[in-house]
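One chain of protein is taken out of this complex; the other chains stay put.
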Amino acid sequence: VKARNPDYAARVRELCALAPFVQELGIALDELGEGRCVTSLLLEPRHRQQNGYAHAGVVATLADHSAGVAAGSLVGPDEAVLTVEFKVNLLRPGRGERLRCRAGVLKAGRTLTVAESEIFAVEGEAETLIAKATVTLAMVPYP
Amino acid sequence: VKARNPDYAARVRELCALAPFVQELGIALDELGEGRCVTSLLLEPRHRQQNGYAHAGVVATLADHSAGVAAGSLVGPDEAVLTVEFKVNLLRPGRGERLRCRAGVLKAGRTLTVAESEIFAVEGEAETLIAKATVTLAMVPYP
Amino acid sequence: VKARNPDYAARVRELCALAPFVQELGIALDELGEGRCVTSLLLEPRHRQQNGYAHAGVVATLADHSAGVAAGSLVGPDEAVLTVEFKVNLLRPGRGERLRCRAGVLKAGRTLTVAESEIFAVEGEAETLIAKATVTLAMVPYP
Partner (left out) sequence: VKARNPDYAARVRELCALAPFVQELGIALDELGEGRCVTSLLLEPRHRQQNGYAHAGVVATLADHSAGVAAGSLVGPDEAVLTVEFKVNLLRPGRGERLRCRAGVLKAGRTLTVAESEIFAVEGEAETLIAKATVTLAMVPYP
């Protein structure tokens, strides 16, 4: 997979900065490549559900956002991506200091892109897979 | 469908109050019945993505939470529910003053419950369906 | 929802007849409207899994096919639909004489359509919901 926008990194970072809910949750973009990225989020009390684990909505937002970043890195300068649908399986409780998400594009098409996100709970050096998502995104005109 | 916990309404409201991320987003429980509920969220700038629409993560959180409330209304006094997986289709942009979610249980089982959530954008009196989710939940011991 | 092809019924029936796997399984189109249909399948021993219930693949095929018919009834004369993705929840064992599927379009867009399928086990006059699916379809040129 090759980016069609030579300035994809600047574009992706600009779009992340423009998304208030991504900033609100505190999602950071730690690595960005062509068709892939790594993101993370420091788990705070406000991110939790009633048992003290990361809320499924936090995990889902991280998964969706990261898939969007991975997909968005491959579009042309006049395009952006919008989530069509996604599915997430919550495999284990989300606890620890932070969540990390590794997202990658499975298929980049002309009108649709499919990406996957794996979400890990990070405790010190240990990473535990806690969720997996598949995300379908549509190409839309930019901005 | 009949609630097995006569105090289901108090239990459900207690659990909502104990979930920080639900409070953080500002999700309100407007109606609660046996196996169904209506929730809503006042759309604020912080809930948006880069185009100004409700972020998919906000829509997904509302869908997941509401399905959990609908499913949770049917469990016994010693049980609670936890999301196993969900899938959400984003049908239209989420704009307007608020989002409303109507959730209902499709099948309540001994170990698994499946619920659906329909999310609407509300503008004055008009409601537009913007997303639909299917949520699988597992019964777990309470608390 | 209104069909854009006045001959949608003939077109849909033609496409069903041209799909060998639909014929192979024995799926019948019992009712067809604009954006909706009812299909059915006589359950034979060959449709079963190891417990004697309808195989998840049979249920999934019926759900996908019926959603495609419902979506296909709304496209223009030069268009057809292709499944992008689907998700199916198997709620109860599929037993009985036949399976019936009621499918309807949730959102018909220019490039994507989302439809839902409910699958019932039919025993005499009784219908039991055994599965529910959400299907995303893309518009493609016909043929």
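First chain written, first letter: the chains are A, B and C, and each begins at residue 1.
Rule of thumb we're sticking to: contacts are C-beta pairs under 8 Å (C-beta built on N, C-alpha and C of every residue); 3 or more make two chains touch, one makes a residue touch a chain.
As the structure is a prediction and not an experimental result, all values here were calculated from the model.
Q: With respect to the chain omitted from the figure, which of C:Ala3, C:Val22 or C:Val75 is a touching residue?
A: Final answer for the missing-chain contact: C:Val22.
Q: Just to verify: which one of C:Ala3, C:Leu32, C:Ala60 or C:Cys101 makes contact with the chain not shown?
A: Selected residue, touching the omitted chain: C:Ala60.
Q: In the complete complex, the non-displayed chain touches which residues of chain B?
A: 84-85, 87, 111-112, 114, 134, 136, 138
Q: I need the residue numbers on chain A that touch the omitted chain, in ascending order.
A: Here the touching residues of chain A are 87, 89, 91-92, 106-107, 114, 116, 129, 132, 134, 136.
Q: For the chain that got dropped from the picture, name the residues of chain C it touches.
A: Here the touching residues of chain C are 15, 18-22, 24-25, 45-51, 55-58, 60-62, 64-65, 80, 82-90, 143.
One rule holds in what follows: only the chains that are shown with their structure count from here on.
Q: Central chain, going by Cα centroids?
A: If one averages C-alpha positions chain by chain, the most central is B.
Q: If you average the CA atoms of chain B and of chain C, how far apart do the two points sit, in angstrom?
A: 28
Q: Suppose each chain is reduced to the average of its Cα coordinates; what separation in Å results between chain A and chain B?
A: Roughly 22 Å separates the two chain centres.
Q: Roughly how far is chain A from chain C, going centre to centre by Cα mean, in whole Å?
A: 33
Q: Mind pulling the chain B residues that touch 2 or more other chains?
A: Touching at least two other chains: 87, 89.
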